[in-house]
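Provided herewith is a single structure, encoded as structure tokens, for subsequent inquiry.
Excluded from the complex is one protein chain; the other protein chains are retained at their positions.
Chains here go by letter, A, B and C, matching the order in which they are written, and residues are numbered from 1 within each.
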Amino acid sequence: MKSNNKVMNMKEAVSTFVHDGDCIALGGFVTNRKPYAAVREIIRQGIKDLYLEGGPAGGDVDMLIGAGCVKVYFNSYFANSGFTEVCRRARHAIEQGTILWEDYSLDVQTLLYHAAALGLPYIAVKNMLGSNMIDKWGIAAEVWEKDPKLASRKLMVTSNPFNPDEQVCLLPTPKIDTAIIHVQRASAGGICRIYGNTFVDVDIAMGATNCIVTCEELVSEDVLRKEPWLNQLPELVPDAIVHAPYGAHPAQCTNHYDYDGQFLKMYDQASRTDEEFIKYLTEWIYGTEDNDAYLEKLGVSRLFNLRVKPGYGYVPL
Amino acid sequence: MKSNNKVMNMKEAVSTFVHDGDCIALGGFVTNRKPYAAVREIIRQGIKDLYLEGGPAGGDVDMLIGAGCVKVYFNSYFANSGFTEVCRRARHAIEQGTILWEDYSLDVQTLLYHAAALGLPYIAVKNMLGSNMIDKWGIAAEVWEKDPKLASRKLMVTSNPFNPDEQVCLLPTPKIDTAIIHVQRASAGGICRIYGNTFVDVDIAMGATNCIVTCEELVSEDVLRKEPWLNQLPELVPDAIVHAPYGAHPAQCTNHYDYDGQFLKMYDQASRTDEEFIKYLTEWIYGTEDNDAYLEKLGVSRLFNLRVKPGYGYVPL
Amino acid sequence: MAQLTNMQMMAVALARQIKDGMTCIIGTGLPLLGATIAKYTTAPNAVLIFESGIIDGNPLEIPTSVSDLRLALGASVLWPQYRYLGFQNNAYKKGKIDLGFLGGAQIDIFGNLNSTSIGDYWHPDSRFPGSGGANGIATNVNTVIIMKHERRRFCEKVDYITSPGWIDGPDGRKRLGLPEVGPQALVTDLGVMGFDKETKRMYLAEYFPGVKIEQIAENTGFEMDLSRAVIAEPPSEEMLDILKKLM
Partner (left out) sequence: MAQLTNMQMMAVALARQIKDGMTCIIGTGLPLLGATIAKYTTAPNAVLIFESGIIDGNPLEIPTSVSDLRLALGASVLWPQYRYLGFQNNAYKKGKIDLGFLGGAQIDIFGNLNSTSIGDYWHPDSRFPGSGGANGIATNVNTVIIMKHERRRFCEKVDYITSPGWIDGPDGRKRLGLPEVGPQALVTDLGVMGFDKETKRMYLAEYFPGVKIEQIAENTGFEMDLSRAVIAEPPSEEMLDILKKLM
């Protein structure tokens, strides 16, 4: 049975649905519609030992790893493309061996999230054959086998039972505890509308056990039900709806704002060393109590200057 | 490389992309957005021995089977729900053994079309376990094995290699030669927009080797590129674009027209006996040269009365 | 109350299965009617979902099919079919769907359903549409079944299992790899059947006013426990009014 009002504040949503040791997945793509406001709250709450499904990751994953929230990172890509070509905190953690990680291709990771949403136990693909993602596992086979948060193994190469001459790579569907996505519009009951690319957001929302949705605008259900073909999620999917304007800052959000290039450049610098990164966390995350405080710190004119120009959909040069 | 103008008339589209012995798939759902104008043209051209993927089928599949176009029918459902609870020509053909058929659940058939669009060689599901769809095959195992249009077998029950206690049903992805869908808007180059439910249309369009799109309105590319999130197919997918207003008649088409209940009742009668059905074909299909002639026969006031009432989206009582 | 037909009583009994706030998968035909009645009376907050991908529709008229534009009115999303089936495939893990409503041509004592054909599968006496979404619903969620109560439909052994019920008892589903959900009730034009918690066998739970228990036994092609049967409560005035408008 459903509850008709799922609105929570960010503190409550994160403390209810993100626990130490959970497997979480984040929506968005690199510098586009990343659920940064939720990421900042996870860091504020000092959540630990996360199993993190990054998808096409950017600073979101980098901050979580840098702040010590992550135990295992399932990677296909991590870059604030155009600003930081290899996210520095994640790179540092892998080079220093302070986290566990596993490598996939973006295609396969996308399909694994999709398989989770479709309720499929595993998938058979050609991708990754002939690459070292097949035989060099980031996580040891014994760990895969023993850790109850993981499937029994990363993958398996076998022949297609319907066509024995054909080799395929089988991969088990991940078990995601909580997905976090940022959307443009949601109703209090949980109907969601994403404008522009949806990336892997609908898949992780439907494949995870729980789903936190943060939104630019909290709108009346009637508005959304008038054009149901523009909505992606019904009330049945989200568990928490959090109103978080500019919740994807410093990333982009279709119809609302462009990325904050100045901020991304600052973050590129701030993520170079442990010292600088701690300063960044202290100033921008621990030092801001919530999303409202974070936005106040950015200031009105900065936020307004990020607003997309109609007809372009971004802030043109 | 793409051609920028894929507009053809229906005769040309069907004779180019639908051949005797092809495997075809049809879009729509029972009495909603079925590509009837194309079905009528296939019947006019007397195409034979089709392998027919019906999806959630209605009169479209029934007419093709009744007119003798079909050799093998892959079934999950066939009814003009609310008008004919079991499509009569298809039922008759199965009871008389004049076609081959195979039974699936709608879920599995939907997922098989989806797998074709995703390029997956096969799928693993729990659906159909414990049912006779597993062990009573409509098509004999020897035929599955020998016929090059079919996979090597219908399915296989095995254990999940990542969780040997779990049983799964594996099914091979169908190889569809040509998909036919009816959409509301398309550009000459092939960008398509569907309003309302999309059913399996995008999947069969992308999973098939060729794709015929029939459309209510042929619109300028610029209109469609202004709101790309409302489009489902880029120019890269369709091979033929056919302008066919009321092309889903007697089915419904979101934003355009409701089903023609009077026609569906007439068809229910017409499909009862061989004699009546031949009369129906002669009058409504062989007797109409093309979609224009078919619409002329229906007449302006009948077509206008089917137009949906804004705010309702159908013709209210 | 005497003027209530068995079919009307069946629609009422069906509507009663849908509690307010429940999420239910609804099939074509009588389930659509029962669900619409429930939505108009006791369960205005029920969320109705359909294998066509229409989610949480709010019909003003009785739709003819699960894809009818009448159903899409005021829906929350119109999912492509694969999204719906994914949601359904995950439902038993997440408990997000309370009930599915199914029909069929034959049923056995364990609630296994045939909606494919009567007689030999390869040379059928009568062929039906086949599974549609029924098999997937029966695989993944608890179900309520709706059928005409006739001896030839209530069989020792159905000619073809289209949608699995409890298979052959309490361990049947687990053995075959099926999620451990299954038939919860069977509503006919004569009464309401339950499935025993232990044996998973069908028993008579309620008979409609004007129906005799022996009449039900005569119309059932297998031995069914009749000992727990009570008479069904007649519908409220409000439900009756709505029923008269709709049927």
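Observations on the structure shown:
To be clear about the criterion, a contact is a pair of C-beta atoms (placed from the backbone, for glycine too) under 8 Å apart; a residue touches a chain by one contact, two chains touch by 3 or more.
Just so you know, these numbers come straight off a predicted model, no measurement behind them.
The absent chain, not drawn in this view, touches the displayed chains A, B throughout the complex. Note that of A:170, A:202, A:270 or A:295, the residue touching the chain absent from this view is A:202. The missing chain, though absent from the display, is touched by one residue of A:17, A:36, A:83 or A:122; that residue is A:83.
Residues 29-32, 56, 75-79, 81-83, 85-87, 91, 94-95, 97, 103-108, 110-111, 114, 125-133, 136, 138, 166-168, 196-200, 202-203, 252, 254, 258-259, 308, 312-314, 316-317 are the ones on chain A that touch the missing chain. Although one chain is not displayed, chain B still touches it through residues 1-2, 4, 117-120, 191, 202, 206-207, 209, 221, 224-226, 228-229, 231-237.
Simple rule for what comes next: only the chains that are shown with their structure count from here on.
Nearest to the global CA centroid, when each chain is reduced to the mean of its CA atoms, is chain B. Chain centres here are Cα averages; for chain B and chain C they lie 28 Å apart. Centre to centre, using the average C-alpha position, chain A and chain B are separated by 37 Å. Residues of chain B found to touch two or more other chains are 111, 114, 125-126, 166, 168, 196-197. Among the residues of chain C, those in touch with two or more other chains are 72, 78, 82, 85, 88-89.
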